[in-house]
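Structure incoming, see below.
Here the complex is missing a single protein chain, while all its other protein chains stay put.
== subunit A ==
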Amino acid sequence: MSGTRLRESARGPARNPATSPPVTARTGRLGAAAERYGLVLLLVGVVAFFSVLPASSAAFTSPANVQAVLASIAVVSVLAVAAVFPLACGQFDFSVAATSLVSSIVCAALMSNHHAPPALAVLCGVGAGVLVGLVNAVLVALLRLNAFIITIGMATLLPGMVQWYTRGVDLVRGVPRPLRDFGSLTWLGLPRVIWLVAALTAVCWFALAHTAFGRRLYAIGGNASAARLVGIPVTALTFGALTISGGLAGVAGVILTARNGGGLVNSGVDLLFPALAAVFLGATAIDPGRYNVLGAVIGTLFVAVSVSGLTLAGAAEWVPAVFNGAALIIAVAVSTLLARRHGTS
């Protein structure tokens, strides 16, 4: 009843409003399904629209464009998935994009400056991400500092260090052919990187949505105090979530190196907000009201598809940005308002 709802939201446990996903409705089977798959339907609609629209249809449906769209989401979707882990347990990680830059540079530098074998360079790239994740974890989980602030600090600090190390020069030599091929060629008609992204997504989706580990992370995000009092190791799991986030950002960094054929000193960092936007967009779908992996990936796909379609249809340069921002705001507003209406009737 509305009374309980109002009262409890006022007296409820101290949630971090910043990390709370948009509250969404769960009433009625049909309504629930519509909400769950709303974003997917929207994606299908956008695909259909640009496939039919004369201005874009030919180019939009070409295999080359499909491949380009998919390849373009590789890095950002891994970053989005990375951010889901800390968000699930109520912590922000704004450093994912900066971490991927560091990993990309570490990976490229080992090959171009130190002639390390590619396998080792890739491993160290991922390792650099894990290392950043560990530092975040120590500061946030162990020392209980505010993740919002700490990871913004990290996101500012890391690109600065990259500038210092590279002196602003991209590292484009010495990246071996197989790694560059991995970034630019296809397997079975799909970009090679997408296979890796799909595998990672599947594993992370399973871990968060279908294991006790994932359930415990969400429990911490829902009410950390209650989680502790049912024996959930809050510190350890928060630590783990931030480390996983760093590690996944490290993988994103390696993909970045493969895609760019080297370490570009300004790559990756501009993907922070697109990645977070995809996570928030994704929280309105699949498992509405929770930050979830599939939703996040569908969110990135939705954005990429619409950008591609709009560009091919000849929209002005500013249109995709406006479209994406509006999509995020409208999606969150609609799902929140729906929830509120169901909640009070």
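Observations on the model:
Assume contacts are C-beta pairs under 8 Å (C-beta built on N, C-alpha and C of every residue); 3 or more make two chains touch, one makes a residue touch a chain; residues count from 1.
Methods note: contacts and distances are computed from a predicted model.
Protein name for the hidden chain, per its UniProt entry and selected from "Insulinase family protein", "Aspartyl/asparaginyl beta-hydroxylase domain-containing protein", "Aspartate carbamoyltransferase" or "Sugar ABC transporter ATP-binding protein": "Sugar ABC transporter ATP-binding protein". Touching the chain that is not shown, out of A:Leu143, A:Ala212 or A:Ala316: A:Ala212 (per the contact rule at the top).
For the chain missing from the display, the contacting residue among A:Gly160, A:Pro233 or A:Gly325 is A:Pro233, taking the whole complex into account. Mapped onto subunit A, contacts with the missing chain fall at residues 1-5, 7-8, 10-15, 23, 26, 206, 210-212, 214-216, 218-219, 222-223, 225-233, 289-290, 345.
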